[in-house]
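Note that this complex is displayed minus one protein chain, with the remaining chains in position.
And then chain A:
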Amino acid sequence: MLSRTASDLYWMSRYLERAENLARMLDISYSLSLMPQDGRGDGLHELAMPLLITGTLDDYLERHGELHAERLLHFFALDAANPASIYSCLGAARASAHAVRGRITADMWENINATWLEIRGIAEQGLSRYGMSRFCEWIKERSHLFRGASYGTIMRNDAFRFIRLGTFIERADNTLRLLDARYEMAGDQAEAVSDGTAHAYYQWSALLRALSSFEAYTEIYRDAPGARHVAELLLLRADVPRSLRACTEEIDQILAQLPGANGRPAQRLAAEMDARLRYTGIHEILEEGLHAWLTEFIPLVRQLGNAIHSSYLEAA
């Protein structure tokens, strides 16, 4: 496959996954901002979270000065001038798909193109008219639909592999950042054995719901959500599809199937990451400190992304 084609496929699915993850972030912050804040401000702090996680808060402040609920939401979701907005991600995904529309199926292309046309319509009417929760649901739905169209129609060849590679790299990064941010928000109670406060409960359950893992959690632990179990679930459980371990396992397998000798550095990195997670217990992570551990792991994912780039996407 052409390196440029592989690159466009990879970024198409990365941007789509990113758009979905941004919607998940937004969803959780929006619903938490509506809760009583126990003297923690007026919910604006919570609404600013997604921007903090994605490193776009400074851009926002530069443009809009102060925190303002409606402007925050617009900036994060629909602002075409913000390259990190959901709108811009969908635009970038659609541009990549457009460049390789000959390599994806008509079902996939029409799906991503329709999504792009629709979000432009939504941007015209504005978020408050469309409805915040409805918008987040819609983004997730479009992402599900695209994934379904991909699974259901595209040949199991390298194109398929690069599409999935983009998805899991992006998802791994997102899960790490979300967990880190919520851990920080849960504050002092995060380390408590029972995490028995209402505040921590809402933080953790919102995170689990945002990552569609609430049902998995209750089934596995049959317990109110707390730091230890949530971290174990989202970092180490291979059977939870948005967990870090599930992502590294997929990435490791996909890279092993890609042709050519030039992929060795990326393959080695992925295998190392996967092995490390496989043979780590949650107590070891907590001993090191969750925040410290996450801070160490996030650059590894970025390094893997770079290795994929130099191995396949800029090759020859």
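Just so it is clear, a contact is a pair of C-beta atoms (placed from the backbone, for glycine too) under 8 Å apart; a residue touches a chain by one contact, two chains touch by 3 or more; residues count from 1.
Convention: contacts and distances are computed from a predicted model.
Think of the chain that is not pictured: of "Circularly permuted type 2 ATP-grasp protein", "4Fe-4S dicluster domain-containing protein", "Histidine kinase/HSP90-like ATPase domain-containing protein" or "ABC transporter permease", UniProt labels it "Circularly permuted type 2 ATP-grasp protein".
When the missing chain is restored to the complex, the residue among A:E46, A:D79 or A:D158 that touches it is A:D158.
In the complete assembly, the contact with the undisplayed chain comes from A:R103, out of A:R103, A:R142, A:H199 or A:H229.
When the omitted chain is restored, the residue from A:S212, A:N262 or A:N306 that touches it is A:N262.
One chain is missing from the display, and on chain A it is touched by residues 1-6, 95, 98-103, 106, 109-110, 113-114, 117, 158, 162, 258-260, 262, 312-313, 315-316.
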